[in-house]
Each structure stands twice: as structure tokens, then as C-alpha cells.
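All protein chains of the complex are present and in place, except for one that has been dropped.
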Amino acid sequence: MRESAILLIHCPDRKGLVADIATFLYRRGANILHADQHQDKQVGLFFMRVEWDLDGFGLNEREFREQFRPIADESRMDWRLEYSEKMPSMAIFVSKQLHCLADLLYRRDAGELRCRIPLILSNHPDGKELAGFYKIPFYCTPIETSGKDGAETAQLRLLNEHEIDLVVLARYMQILSPAFVARHGSRIINVHHSFLPAFTGAKPYHAAFQRGVKLIGATSHYVTAALDEGPIIEQDVTRISHRDQVDDLVQKGRDLERIVLSRAVRWHLENRILCYRNKTVVFD
Amino acid sequence: MRESAILLIHCPDRKGLVADIATFLYRRGANILHADQHQDKQVGLFFMRVEWDLDGFGLNEREFREQFRPIADESRMDWRLEYSEKMPSMAIFVSKQLHCLADLLYRRDAGELRCRIPLILSNHPDGKELAGFYKIPFYCTPIETSGKDGAETAQLRLLNEHEIDLVVLARYMQILSPAFVARHGSRIINVHHSFLPAFTGAKPYHAAFQRGVKLIGATSHYVTAALDEGPIIEQDVTRISHRDQVDDLVQKGRDLERIVLSRAVRWHLENRILCYRNKTVVFD
Amino acid sequence: MRESAILLIHCPDRKGLVADIATFLYRRGANILHADQHQDKQVGLFFMRVEWDLDGFGLNEREFREQFRPIADESRMDWRLEYSEKMPSMAIFVSKQLHCLADLLYRRDAGELRCRIPLILSNHPDGKELAGFYKIPFYCTPIETSGKDGAETAQLRLLNEHEIDLVVLARYMQILSPAFVARHGSRIINVHHSFLPAFTGAKPYHAAFQRGVKLIGATSHYVTAALDEGPIIEQDVTRISHRDQVDDLVQKGRDLERIVLSRAVRWHLENRILCYRNKTVVFD
Partner (left out) sequence: MRESAILLIHCPDRKGLVADIATFLYRRGANILHADQHQDKQVGLFFMRVEWDLDGFGLNEREFREQFRPIADESRMDWRLEYSEKMPSMAIFVSKQLHCLADLLYRRDAGELRCRIPLILSNHPDGKELAGFYKIPFYCTPIETSGKDGAETAQLRLLNEHEIDLVVLARYMQILSPAFVARHGSRIINVHHSFLPAFTGAKPYHAAFQRGVKLIGATSHYVTAALDEGPIIEQDVTRISHRDQVDDLVQKGRDLERIVLSRAVRWHLENRILCYRNKTVVFD
């Protein structure tokens, strides 16, 4: 796999933005692999993701940042530069249900998710054996012994020690404190087992059964201070019928949860997601 | 098409119900075409739909009702008997958007919906030409001239005169009064342009756009006094992306609305739907 | 609706293509509304669709062609320039089944399809009344009277007289001659009632029923001399079960056919489709 750089931009829209950026890259020898742009006309914003081959590109990271900054500043760009060679560090939080954890670990192993997973955290011991199979350190911080605050303090210390770039809540059943969320803003992905905004909060499959819906869903989203209200990354649904009891919903839902969570994690790791106004642009 | 009878039952579950009903029909010469039963174990209820060929069946409607009643009473059955030869009468209510009306009229003509449509009602003149093409009387009761109460009174009188069995709200943008709903309970089908219970109320596509969902939906349901909270009959969704503006949602949603509404109407006309506890059993 | 121009390009890939095109447009005052590019790395091809607002753009069509040609020639571009103000002319061919025709006419009326429909052609009289409702001339050229060759000659003359840009086969059950196809290459869209390449040829629903598939599909594609083998534009599927007989497949399939055909027609009319190597790039 060849090394590439990715530039993510959003800024007020104006004429000539694509020309400016494409020309800047071309003059420095960039061979563009993918480029995608988007305009939200209602709010007058421009979004771009461009990825280029580093082979033959004339600038290193420091030089790029120096030379691109004036252009970015002039157009009031919010921008991010990423290098594919840098492997992000991902921590997975889990409780007793392990299907999402098992899925993420399998996909990382199969090469679908490009990241390191230096640790798995839980408030229950259930995931220990699975973590062991993949040779990943497993930390159990039971809430019963250390309290919710104590558990979070321990968790934050571990994330810090391991320089974690992305936290994935793989059916972690605890609500994170606002302080925790603030520390890892836009870098915590959760999966909620409903088609948001329907059935927020606890026991969404029970609520869906009660309401008599004909499709159930799952949603992956970035975590914000407001529960189940962060920017949605991906959603999917599956059909149910009157024959399905709550247990069937739970089982069918597990497949959805795995799929929407793993897609969100992959897109985040591939730097395909831009957040704005509590929404996401997912470049394909 | 041969004539058939359909029996719809729900009652407390007990041993031997299927045997009793099947034996009752068999002894009177019924050739069963379809039979489907369902148990809701949580609430201990039994549901059944059975359809049989009338050719060779020994009872007429009056005789059936007389002979079946004791069995039904003993098992505390809620039951309904329908004959395929009886064509139900359906009234369609519409406003300015005509895609669902056009779809229903086309499907009736193509033989997908087995019913008569003696009239179309609206508070706007827009549907008149389309109704004319299908030679269906069109009544316009503008709310501006007669007021909401006056319009409903006129509508109820028309439904009564035409002995309407089913009212379909095909993107009719008015809220029916509780009195109207009470008069036609469980026989009014509406389409709501969201994946209920998400985005109830007005302008659901705007709300969906605002929230940044990745799928939009539509829901057909029986109308109850509580707005958008009646028993759900059918739902479907379609994928959207950040490229879709509100107008695109509206356009993509129209295809969903047509499909979920026409399915609900067909299932109702084929006597496939049983309601209980604000949910539906849809026999397939 | 403001007027815009659309440029569609495909050519061998090289560094700097995006920069060159974006700069060319920017220097002439183009405000880019949408731009999307794609690379097929296996075959080394570059594809681009760019749409810009004509308000403030400095060139008329002749000037654009003159000034852009040298750049295009240098990069061996295959390119096409379209103006949104030019309404394409579409002819619809139909037989006895009218659901796709009804759908296309409705969508054109509702503003979903931006085109003129100066004529409808058929080898049966069934669509006459529907055409009349939309005030579109209907030409019936029965094969029984004029023979297949005679019918085609008459049809080609009509298409020529009306300067037709796009021919849509809306469940037209005749196979066009190679000569006809050659005359309208890449400008004939057909809908086939199966998930191609499964079940090519006649009676695909019967074949699907026979094979016992669990999903049925429909496919819209450009017509080429090889039957059912042209570039695929869109496909969709729906679930069936053992309960569905051939008639049910036919009915469920009609909804699929409508949707895949109308999407293909819309994308074609919006100049979103590029063909190469018997495949399509559909820019979204």
C-alpha cells in the first residue's frame, strides 16, 4: 500500500476554491487519488476531501502546513491534514454484550479497519477472553467498586497513557460524563440500537415492540453531551413482523448494530467524515 | 376469480382452537385456500385468518353466522366474516399533492386494488382533472368558505350517502376531528411522511434534514384520535446522503409514500389486517 | 431555476487534470455548483462531471467550444457540453402494459423529469387514452398490419421528424433491429424485469419463480445490439417468499420496474451518466 495524504476542508463557499486547491497540489507534484467536494447551499458552506499519492509530492508535513496556511486563512478554512502512514489508536469500551466487540476485532484482523487497538475497557469481566484471543490488554473498572467517577478517572488516565485517537462505545451501557465527552469531543463513536431520533434512551427494542413498528434500526453517531443527539454517521434498518417478539428484535438488531458501527469506525479511520451543525458529511 | 369467504378471529389463546375452527369448516365442505394463525404469548392472545373457497361450501352467510356464533361465544372470539364477492367502497381524501391519489387510481384500474371508489374529496380543486380521467366524482369542500366544521359535516354526509367502508387520506393535510375519527374508527388509513415515531407532526422532511438522518421513511397507519399514533400498518425507508437537500428528500419520499400507502390499502381490502393494543397483525 | 452548463469528460488519467479544468472555468467566471470526478485505476481512466452557474460566466457556447477544445485535445478527452436551458425531447415506446408509461408521464408532470415528450409510440392501442389525458400524440404502428420492418421504418421517421434525443422503452415488448439501435446508440433506455444478468430474455418472472429465488429484481440499461447486455444504469430488488405465485411476482415487479426506469431516465436527462466499456458511471 502506497502512502498518501488526506486534506479535509470546510469553509464559506466562494468561486475558485476547487481551482485554488487543485492548483496548489498540482504545482507541488501531487497525484490526486480521490477528490470529492460538496456545497450546502442553504448555509453557504463548502466541503472538500482530497487524497493524493505522496510518491513524487514535493512537501513534507511541516512544509505543507507552512505553505498551505496562508491560503487556508484567506478563505477562513477549517482544515485537517492526515497521513495514511500514521496508524490511529482506537480504544473500545464494552459491557456484557460482545457482538460489536467481536465484530470490530475480527474486521481489524481481516484488514478492514486500519488502526491499532492498544486496549479494551469494560465495567464487566465478560470481554476478557475475547480480548485475550486477539492479544489486546483488557481493563476492567467495575463501577460497583470504584464508583462511576472513579471508573471514569481510571479510564481517562488509560486513554491518555495510550494516546488514544478514537474511542468506540461498542454497546457500552454507561452514560459518559460531560467532562469525559468534552475531553474527547468528536472522537467518540457510539452505536444506539434504534433508528434515531425514534426510541432514544434505554430499552429501545422494547419501545419499538410496544409501538408496533414494522422496521427496526440502529444508528452510529458521534457522542455529544446531549444523550443520543450527536451527529449521525450511519443508520440501517431491517424488517420485522407481528411474529417477532422482543427477543427476536434483539437478535435481528445485533446484525444491524455490528454493521452500522463498523461502517462508522471505518469511515472515521479513513478520514471520510466531516462534522458541522450537528450533522455529518461522509465522503464516499 | 372464484368467490371465497374470509374469517378473521382474535381471542384468548387456549388448546384446540385451530382444531375446532378447522373441523367446523371442514365438516361444512370448506376447501381452505389460506390459513394463518399467530399467538402473542406475552399477552396470551390468538389470531387467525382463514380463507376458503365457497364452491361446495354448505352454508350461506346467515347460516354461517348462526352456526358459528356459539363456538365464537364460548371462546370469547372477536370475529369478522367477509365475502370476496362484496366490493368495498373506498373514499379518497386529498389536498394539493396528488402522487398518492394518482398511484391509488392507477392501481385500482390495473386490478391491484379490489374496491369501488365512488368519490374523491378535497379541500382544493387540484385533483379534479385526475378524478375526471378515471370518471370518479370529485367533491371540493374548501375550508376557506365553509370552515373546518362545515367541511367535515359535508364530508361525513357524502361518506354516509355512498356507504363508504374505507377512508384513505392520500396526503390530505387536514387533521380530522375526534368526532369524525370516532365515526369511522379503524377504517381510516393515513400516510405520514416519516418513519414513525420519529418526526411526528408537520414538515417531517424538514425535521429529518435538520437532524441529519441517513435514511428517510414513510408510514401508513390507521387513524386514531391521537395524531400520528394509530396502529402502524406498513413502513419503508430509503437512503439519503449529505448531497440531498430538503427538496430531494421530498422527491425521494414521494416514492415511499406511494408504496407504503398502497400496500396498506391493499392489505385492508384483502382483509389481512387485525388490530389490537394499538398494533397490527398483517397476515401474509 | 437558474441556467447552468454541464461538462462531462472522460480521458486517460494524468496529474493536474482537476487543476486544469477547475482553473479554466474559474478564470472565465464560473461559479461551480457541483463537481465530481472518478478514476478507474485498473484501466487508467479519469471521469468528471462539473456543473456551473451561467450567471456571470463569460463565454457563450461557441466560445466555450473554441477555447476548451485545445485543452481537451491535448488530454485526449472525450467530452460533452450540455446546457440546462435546452429541454431534451423524449419518445416513449410502450406495448400493452402501461404502468411504466403512467409513472413517467406522472413524474414529468410533477416536475421530476425535465424533458418534452412530443410523442408516444406503440404497437397496440392500449396507451391511447392515457396519452390523451396528458395531451401527447399517440402513434400506433401495429406489427400485424405493417410488419416489423414497416413498423420500425415508420417509427424511425417519427423520431427523426420530432428530433428525439432519448428513446425510452417502457415495457415495449419488441426487440429493436440492430439498424434501429445503431441509429440511436447510447440514447435508448430499456427496463428489463429481472436482476440482470440473471433471467435474460422472455418471461423472467416465470423463470425466477421456477428457480425459486428469494428476491426479484428489475434493471434499467442502455440498449445495445446484444439483447439485455447493454450498460446497466440502475437495479433494485424486492423480497419474495414461497407464498408468492407468478402473479404476485409480476405485481411486485411492477413497482421495481417503475422505480429503476424512472431513475435511469432522470439521471440521463440530468446528464449524470457516462458510459465506457459497457458500464456506466452515474455521478450523484
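Order of writing sets the labels: A, B and C. Residues in every chain begin at 1.
Criterion: contacts are C-beta pairs under 8 Å (C-beta built on N, C-alpha and C of every residue); 3 or more make two chains touch, one makes a residue touch a chain.
Just so we're clear, the structure is a prediction, and the values are computed from it rather than from any experiment.
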Residue, one of B:A5, B:L25, B:L45 or B:V223, that touches the chain absent here: B:L25
Omitted-chain contact residue, chosen from C:A35, C:M90 or C:I232: C:I232
Positions on chain B contacted by the hidden chain, ascending: 15-16, 18-19, 22-23, 25-27, 29-37, 39, 239
Interface residues of chain A (partner: the chain not displayed): 98-99, 102, 106, 110, 112, 133, 241, 243, 251, 254-255, 259, 284
In chain C, positions touching the absent partner: 38, 40-42, 47, 195-199, 211-215, 217, 231-237, 241-243, 245, 278-282, 284
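Just so we're on the same page, only the chains that are shown with their structure count from here on.
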Chain C against chain B, contact positions shared by both copies (same if over half, else different): same
Chain B and chain C: spacing of chain centres that average the CA atoms, whole Å: 36
Per-residue multi-chain contacts in chain B, two or more chains: 241, 243, 284
